[in-house]
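Only a part of the assembly is drawn; its chains keep their places, and the rest are absent.
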Amino acid sequence: MDQVVELSYALDTFYFLVSGALVMWMAAGFSMLEAGMVRAKNTAEILTKNISLYAIACVMYMLMGYSLMYPGDGINAFWPGLPSLLGSADNAAADVIASNGDIYYSNLSDFFFQVVFVATAMSIVSGAVAERMKLWAFLAFAVVMTGFIYPLQGYWNWGGGFLTAESWGIGYVDFAGSGTVHMAGAAAALAGVLLLGARKGKYGDDGSIHAIPGANMPLATLGTFILWLGWFGFNGGSELKLSDVGEANAVALVFVNTNMAAAGGVIAALIAARVLFGKADLTMALNGALAGLVAITAQPLDPSPLLATMIGAIGGVLVVFSIVGLDKMKIDDPVGAISVHGVVGIWGVMAVCLSSADATFIGQLIGVASIFAWVFGASLLTWFIIKKVMGVRVSEEEEYNGVDISECGMEAYPEFTNK
Amino acid sequence: MDQVVELSYALDTFYFLVSGALVMWMAAGFSMLEAGMVRAKNTAEILTKNISLYAIACVMYMLMGYSLMYPGDGINAFWPGLPSLLGSADNAAADVIASNGDIYYSNLSDFFFQVVFVATAMSIVSGAVAERMKLWAFLAFAVVMTGFIYPLQGYWNWGGGFLTAESWGIGYVDFAGSGTVHMAGAAAALAGVLLLGARKGKYGDDGSIHAIPGANMPLATLGTFILWLGWFGFNGGSELKLSDVGEANAVALVFVNTNMAAAGGVIAALIAARVLFGKADLTMALNGALAGLVAITAQPLDPSPLLATMIGAIGGVLVVFSIVGLDKMKIDDPVGAISVHGVVGIWGVMAVCLSSADATFIGQLIGVASIFAWVFGASLLTWFIIKKVMGVRVSEEEEYNGVDISECGMEAYPEFTNK
């Protein structure tokens, strides 16, 4: 084979692997963000949930999800059918992603990149249902979500399904998944939260709302920075190819726009919180950064850096109002995941119309509506079945004492808190 | 275009983006380091400062700084003029950095790399003024520093200004910015600290000095490791090019020397603290690592690994004496930023003479003096105006209760501390 083609293949594979490693790192980001935002007595459990859901996502996506989401030939010819899982000698021939005789990058690097995306979608759920859900009920949901619910709709956008322009002529444009990943995760979370109900003490009988501050703000901040860094892999890797001038410029623009949108989100959320609450609110600044990142994810390639900053800034304002609004509706989301990934995810999908000629308002709307309908509906059914089979909520006493004791039999900070 | 040239362009762009992502990660490092070094009651505010200053740096550098610092044609022809910000179609043509018909790497990857440097310089300031400054006064300074003060002097060294050998014949050599970034940040910090005064209770009327221990040593250690990792991008990326044997060897040497200087700094600071205080002092070991990194930053390419270790080790000893010395002068710097980045930054610039034939003692001195004079002077003026307009220091009562309550209305560790 031509040595230059081989080198190009190696570079694109490496770019994919580095991007995937950065997305894997987002699992640590979600863990730290959520561990910082809950009370000390529920911290060990949310850490257990986070590392376990990542592991489950990897295994389920290997066994089921990947072939459901990318059933096109070339890929399912070898993965994850039994021959491959058992290590057949034919794998080597199919290790490349090719088209028309050209080869692009290692198929396994593509799998690695996709599998860490699934874990991201699932991580969104764990924060929203924190502090009151049974651990094993959550893990059971993770099996269904990562093996079936997520990949089935992922196929619509990325696997050749009906949301691709080529199939039905609908121009749904969602570059790295504001809708397909983030809103999908938020929809599953919302279904869980509605079935689960609010934490005890969060909403008074008299309509009052009680703030329940997180136990460890440095952890939450660290988690946000980890996610910000990981997002360079999430969006940057979604260009899929790097190895010529046009592609390299595209990846560079994606990095710049991703960074600027997050910066815009921080500043806008900080100012919005200052106006609303009279103080600079750290948790709002953190959520603003994440909102900016979610907002630009659907299209980091077409906007100018200034427009990317604006799209992120609007996300940052939206997230502040959404968090306040959901609390008024008594939808209890301890870390703001439904606002950050759901409400702002929808904004991100719709904002594609601002910069991309390919996107139409109606096409984006159909995408949002169909993804939400499927994920919310399927999740509600799944949560419901789990509730009937094993229950989803810990007892009042267990919730009062903290789920760390009841679910994990240990404390996250045994020496720091006075009980 | 030649496919090999395209591939080379793609590799250099990717190398730049990975380096930039590592430098962005340093923002998390400064946040954790500073959050660990202050008292619990001032932690949420310093986290808010850190994420906000990063966002402000990105926006101000996009709007102003980059074109002030790199006003040469080729670049300012498209950035950040209105056409680019609004997304004109002409951008694509200007997306490459080229010279004499050769193209090198994506211009946007260069912008990404530069913008994270600005944030680094600004991060240095936040630690030094911790525990007593008004949040919004700090953010106002961040706007001026990242939009004007830093880029104007950055131009001297890297944008074609008078510190480049070609312009005035002065051989100021500062590879990745011991002076241009680190000492510049420390000069701005020093100006702020002088105007602000020491924390209440730090220096007794009888001349006594009271240690105020940081609340969370694991965080400070984590921050140091993050910075160490990020520095591979900071110094490694400053070679700007990777794609041939000579450049690849150069980047590898930069990685090795950066690592060895930090290692030398740790060991030297550990021993110096043992001799001075009789114990192994963790904060000194951490500052030793950072001192080694700052010291080698001005020239990680010419020294042998052994010399790099020595340069770092001298930095590690210097930082211990500087921290003790500044305390004697009642210059209150809670995290030691002025010592690490300022005093050792000067050492780093001067140490270039040990290994680089291009560098002259007088040339390096002129660089240090001019950068310090400009940044210190302009910062003092800016801090002074901010003081007149909105005040820079919180009230005594607010300082006593912690700036988290007064500035952010929240606590960083609501369940861990007994107030």
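Each chain carries a letter (A and B) given by its place in the written order, and its residues are counted from 1.
The rule we apply is simple: a contact is a pair of C-beta atoms (placed from the backbone, for glycine too) under 8 Å apart; a residue touches a chain by one contact, two chains touch by 3 or more.
Everything numeric in this text was worked out from a predicted model, so none of it was measured.
In this structure file the homo-oligomer totals 3 copies of one chain sequence, with 2 depicted.
Following the convention adopted for this analysis, only the chains that are shown with their structure count from here on.
Centre-to-centre separation of chain A and chain B, using mean CA positions: 32 Å. By the touch criterion stated above, chain A contacts chain B in their complex at residues 4, 7-8, 11, 15, 18, 22, 39-40, 213, 215-218, 221-222, 224-226, 228-229, 232, 236, 242-245, 247-249, 251-253, 255-256, 259-260, 262-267, 270, 277-283, 285-286, 289, 302-307, 309, 355, 413, 416-418. By the touch rule above, chain B contacts chain A in their complex via residues 1, 3-4, 6-7, 9-11, 13-14, 16-18, 20-21, 24-25, 27-28, 31-32, 35-36, 43-45, 47-48, 50-52, 54-56, 58-59, 62, 80, 84-88, 91-92, 95-96, 103, 105-109, 111-112, 115, 135-136, 216, 219, 222, 407-416, 418.
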